[in-house]
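Excluded from the complex is one protein chain; the other protein chains are retained at their positions.
The first chain written gets the first letter, and so on, giving A, B and C; residue counts start at 1 in each chain.
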Amino acid sequence: MTTIAVAETPLTLGLLRLADTALVHSHRLSEWCGHAPMLEEDLALANIALDLLGQARALYTHAAAVEGAGRTEDDLAYRRDAPQFRNVLMAELPRGDFAFTILRGFLLAAHALPFWQATAGSRDATLAAIAAKAEKEAAYHVRHCGEWVIRLGDGTGESRRRMLEALDTLWPYTGELFEVDDADRAVIADGILPDPAVVRAPWDATIDRVFAEAGLDRPAEGWMQSGGRWGRHTEHLGHLLAVMQHLPRAYPDATW
Amino acid sequence: MTTIAVAETPLTLGLLRLADTALVHSHRLSEWCGHAPMLEEDLALANIALDLLGQARALYTHAAAVEGAGRTEDDLAYRRDAPQFRNVLMAELPRGDFAFTILRGFLLAAHALPFWQATAGSRDATLAAIAAKAEKEAAYHVRHCGEWVIRLGDGTGESRRRMLEALDTLWPYTGELFEVDDADRAVIADGILPDPAVVRAPWDATIDRVFAEAGLDRPAEGWMQSGGRWGRHTEHLGHLLAVMQHLPRAYPDATW
Amino acid sequence: PGRLARFQERIDAEERIEPNDWMPAAYRRTLIRQISQHAHSEIVGMLPEGNWITRAPSLRRKAALLAKVQDEGGHGLYLYAAAETLGVTREELVDQLLSGAAKYSSIFNYPTLTWADIGAIGWLVDGAAIMNQIPLCRTSYGPYARAMIRICKEESFHQRQGYEIMLTLCRGTPEQKAMAQDALNRWWWPALMMFGPPDSESQHTAQSMRWKIKRFTNDELRQKFVDATVPQGLYLGLTFPDPDLRFDPETGHWRFGAIDWEEFRRVLAGHGPCNRERLEARRRAHAEGAWVREAALANAAKRRQRTAYAAQRIAAE
Partner (left out) sequence: PGRLARFQERIDAEERIEPNDWMPAAYRRTLIRQISQHAHSEIVGMLPEGNWITRAPSLRRKAALLAKVQDEGGHGLYLYAAAETLGVTREELVDQLLSGAAKYSSIFNYPTLTWADIGAIGWLVDGAAIMNQIPLCRTSYGPYARAMIRICKEESFHQRQGYEIMLTLCRGTPEQKAMAQDALNRWWWPALMMFGPPDSESQHTAQSMRWKIKRFTNDELRQKFVDATVPQGLYLGLTFPDPDLRFDPETGHWRFGAIDWEEFRRVLAGHGPCNRERLEARRRAHAEGAWVREAALANAAKRRQRTAYAAQRIAAE
């Protein structure tokens, strides 16, 4: 069998949501490798992609241990189909232009930084350790992407136009970062993952600070896209996974 | 096992070369569906893609019967990896713009028409029947794509520039259409497939006639790309197959 | 006033109105809106299904899907042609679509997430379309009615194909069956919404019925669809995502639960999962194809010029 079904508990689901978001976002960033607007950004985007990939690996390994079915990080990454993925939709949207990539990186990192800060106090010691490392990485991602949001927002007419277009596309995907369902409530109550409410104020502050410098207006809080965290994705994720999973699917008996 | 190995004889190899070229070219054409420059071309490109898909299916089914290992058209299409594919390289190059697509369609059809005409006299009755149908289809492809080569070559400055660029890219891939190796020689000697030498004069005539009307100069016969017919592809085929084969690979026990 | 009465008499007598016949401006406007909306739906509808052509799981299914999406493009063509008989150009209609001024069926703002969605769209979406369209084969405007006859024939073929995909999945592996159930869960309610708002809120129904543009109300068609579809779903062994669904032995109808019209209005207002992407895909195709259309025009002009020049020379000789 090349496609597996994970028995989801609130904890494994919570971990998969984080791991899948990190992996899928890392994948999109890695698509830039060798094609960035300048060599320094080839390196920087690869850096962020590597940080996220590292986070995904640690989270998958932990999820597999919690599940206790003898699975590995690779089983979780390569042997689930799109409806089993739990990432937020924003992470899977196609690569887009540099403005889109940078703004997505910024929005996700502005959430990740306070999220990991709060998770560093998790009652789950493994998760707390992952969070302590991820927090430092997220701080760098906020800095790097935030600087570029400012440069592009307050750069040329074209860079501003592209940044506004990216903002218009991406903003409806930010709501998902703060959703809470029953599974979330269970792990929040257990002191394992933080309540998104805790993340909201520092997120607002980061967004407002950078947008102010970039000369961007924060969009009104309107209708928000939703679904990734419970497996209802965009049409893009299936194509991404088809490419990503091809080798282990084609040679299910091999180790690499 | 999700990846199979076909025992290639000169005949199965010859059939796979034709089938893979038709399938992969059909795939590239089908990528236009819903995205063509005008609705009439959405229909026309889908038509050509359907013709080629039909040819591929008949050829795979025949190849499977000749192999006699109980395989189906789908086994051959979905369970071989890129190095086992035998299509000419031209077919797998990325979709490109409309000029590229049209010129590729024209070049391949200008070869296919006399090729299938000659194959209609094959000593292999199944192949002869496939050829008789494919010949009519190829005649339509030559007409449709040829008309567009003329329109774009003798249209605006931009359409001409794009057509010249497409010609520059595609011409080095035409040599492969006329290659002959030992396997080819064996089936030619058996009267099963035609000698490419027979195809050359009508190909030249079609190219010259359409290029003259389009105001295009035929490129000098220089160095030619090669490799697809013996499994050495471009970097693009692997990505195409990853997408195309995803479902049967992910659910190897399912029928659809 | 006399003309209007005579027009209504013709309608009442089930005569077909043809392009050169006199017709009320509002009749013309209503038809242009309805036919072009229908045409746009066919065109936008190519996108969600087109998303699976390169990933169809067998060559037979791939050929059927490609042919189906091509048929939809063909329907778009007939319908634009029918609308053009009313005095608009295709360019105007396409511009209305791309600017967001014209609507298309909201169902196409939902994504196709698994292969089962291709089955569900054929079964449910084409099934609902047919319910809407069969009465349109007798609609009062001739060119529209004739286009619909051709379209209905193809749609019912697509509907059977879709159902057959669902049947194959439901008789397949447990994962395939789960895929089919998940697709039904996602497409059922949007399919019911395809018939439009309830009669109590429908703006256009009464006048369209009088003009025999429509022959059944939204709610009548929706009920017909439910009655036809529920037994098919039960035969597949699937569960409809509606706890209130039950057979009413007195009326012979299947009663269904309350439709979430809030979702309907939200998606119509642009806030569906794919509204933005669908329009962007159409705009991109149109923009990226501009140079091709210009080249075709330029070439045609050159050819005309050459022909005229040759004719002049012959005349002069």
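What we mean here is this: a residue touches a chain if its C-beta (ideal position, glycine included) is under 8 Å from a C-beta of that chain, and two chains touch if they have at least 3 such contacts.
Everything quoted here is computed from the prediction, not taken from an experiment.
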Partner chains on view for the chain not depicted: A, B
Which residue of A:His62, A:Arg80, A:His111 or A:Arg162 touches the chain not shown here: A:Arg162
Touch criterion as defined above, residue of A:Phe85, A:Phe98, A:Phe115 or A:Trp203 at the omitted chain: A:Phe98
Sole residue of A:Ala5, A:Cys33, A:Ala69 or A:Val180 that reaches the chain not shown, by the stated touch rule: A:Cys33
Where the unshown chain meets chain A, residue by residue: 23, 27, 30-31, 33-43, 46-47, 49-50, 53-54, 56-57, 60, 73-74, 77-78, 97-98, 150-152, 154-156, 158-159, 162, 243-244, 246-248, 251, 253-256
Chain not shown, touching residues in chain B: 3, 81-83, 169, 172, 222-223, 225, 227, 232-235, 238, 242
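Everything that follows uses one rule, which is that only the chains that are shown with their structure count from here on.
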Distance between the centres, which are taken as Cα means, of chain B and chain A, whole angstrom: 41
Inter-chain centre distance, chain A versus chain C - centres from mean C-alpha coordinates, in Å: 37
For chain A, residues that touch 2 or more chains besides their own: 3, 81, 238-239, 242
Touching two or more other chains - residues of chain C: 55, 175
